[in-house]
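Only one protein chain is missing; all other protein chains are in place.
For chain A:
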Amino acid sequence: MSLATTQSIAEIRARNKELIEEVLKVYPEKTAKRRAKHLNVHQAGKSDCGVKSNIKSIPGVMTIRGCAYAGSKGVVWGPIKDMVHISHGPVGCGQYSWGSRRNYYVGTTGIDSFVTLQFTSDFQEKDIVFGGDKKLVKILDEIQELFPLNNGITIQSECPIGLIGDDIEAVSRAKSKEYGGKTIVPVRCEGFRGVSQSLGHHIANDAVRDWIFGHLEGDGKPKFEPTPYDVAIIGDYNIGGDAWSSRILLEEMGLRVIAQWSGDGSLAELEATPKAKLNILHCYRSMNYISRHMEEKFGIPWCEYNFFGPSKIAESLRKIAGYFDDKIKEGAERVIEKYQPLVNAVIAKYRPRLEGKTVMLYVGGLRPRHVIGAYEDLGMEVIGTGYEFGHNDDYQRTAQHYVKDSTLIYDDVNGYEFERFVEKLQPDLVGSGIKEKYVFQKMGVPFRQMHSWDYSGPYHGYDGFAIFARDMDMAINSPIWKKTKAPWKEASRAKLQAAE
């Protein structure tokens, strides 16, 4: 199936360019012009991928993107486990995002932890007409009474809030005062703001800055003795336990993780983060803002890292250790050495089954680039990738550190384009989201969800790499993909056999 291996770079480039031209033909002229800027073939040596990004999606094209609310409630705030997050507005947003992101946490749900509960103000027509602030006041009281062990509350705005002129900030201030300085955070993440989830991340970061850091008092927080080795994990949502399989490595090398943002995180951890010696940033896209803020305000350096696949993990461990003394540097080497036998065994087992297989990705956040190394560790090749809500700095990082010459790049791809690309390039695997999964499986293309790890995971760290390798193998090498054609449909069968 792997077309790429039999062609030269020039041929692949020409084919991909032609493919882009072909796809653009479907559009009305104005749309074709706009979409053309988001599609490109990567040229080695360029500083970015040559596509426009973080621009409004075009109406009616079936963009895969979500909204600011999804970026704030769904991604950044939702995993903070000891706070109640109110989906403020009509019932749907909270309902569709209820429990579906797999941000693992340890806690007594409904008593001291609230991640997998759906709190909503369930707006009715009268709330739209008369405003929802009074209802919000009552909701905050009801939460205090029925969930007394919550450590804080956030108000995640849905579209109507900003349109009907509610003053959730005033309500938050008043109620916080009434409850003795309780942390109540209004978040203006209405879904119509911005062009994708991305602005929601930014707004959520700003809310942490203004309503958590902005309210820190000198009352002895944090409640533990600082050490020179304190770090915070930023931008890991603990999907399937990712942050845990990362944390264990950092601690094994001698660091102390004082906060997780935000998977399995707590308000106390957010509040303690200004005491960290280094912020280590996994999902740059969703949490670079607060990292930059902490650098500016508290002088905490931050460094990006990548815990997908052994090559990048080792590189990252050394990079992180570079901020510390020899003890930590030795610790990093010790960790790399400790896990080398596992890495060797995983690669020995899975690489022969996956060598040369091609992959097309379309995900959000950091993954369109971060997972490339893990595939390469298994001998696989990523021939196309794109970001749901990336910015130019993401494409720069992608171009400079990750993708190969002639890789097909598609920003804010839509259903039509993605189907045509996959149909034409026939990758051995597509890694994208739930909305894409069944489309490609119907086409007979193996698929893994690369947002939720397809209900598996963790994929971070060495433990996670073993799972990643197993999962890619079971997707690609499932016997079912050889049986999608009925045996009596002779012509197609002959073609399939010839292709094998």
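Convention: a residue touches a chain if its C-beta (ideal position, glycine included) is under 8 Å from a C-beta of that chain, and two chains touch if they have at least 3 such contacts; residues count from 1.
Throughout what follows, contacts and distances are computed from a predicted model.
Q: For the chain that's not shown, choose its UniProt protein name out of "Ring-1,2-phenylacetyl-CoA epoxidase subunit PaaA", "Spermidine/putrescine import ATP-binding protein PotA", "Nitrogenase molybdenum-iron protein beta chain" or "Protein-export membrane protein SecF".
A: This omitted chain is identified in its UniProt record as "Nitrogenase molybdenum-iron protein beta chain".
Q: From the list A:14, A:117, A:174 or A:303, which touches the chain that is not on show?
A: The one listed residue touching the chain not shown is A:117.
Q: Which residue from A:20, A:51 or A:67 sits in contact with the chain not drawn here?
A: With A:20, A:51 or A:67 as choices, the missing chain is touched by A:67.
Q: Which listed residue (A:14, A:174, A:248 or A:278) would be found touching the missing chain in the intact complex?
A: A:248
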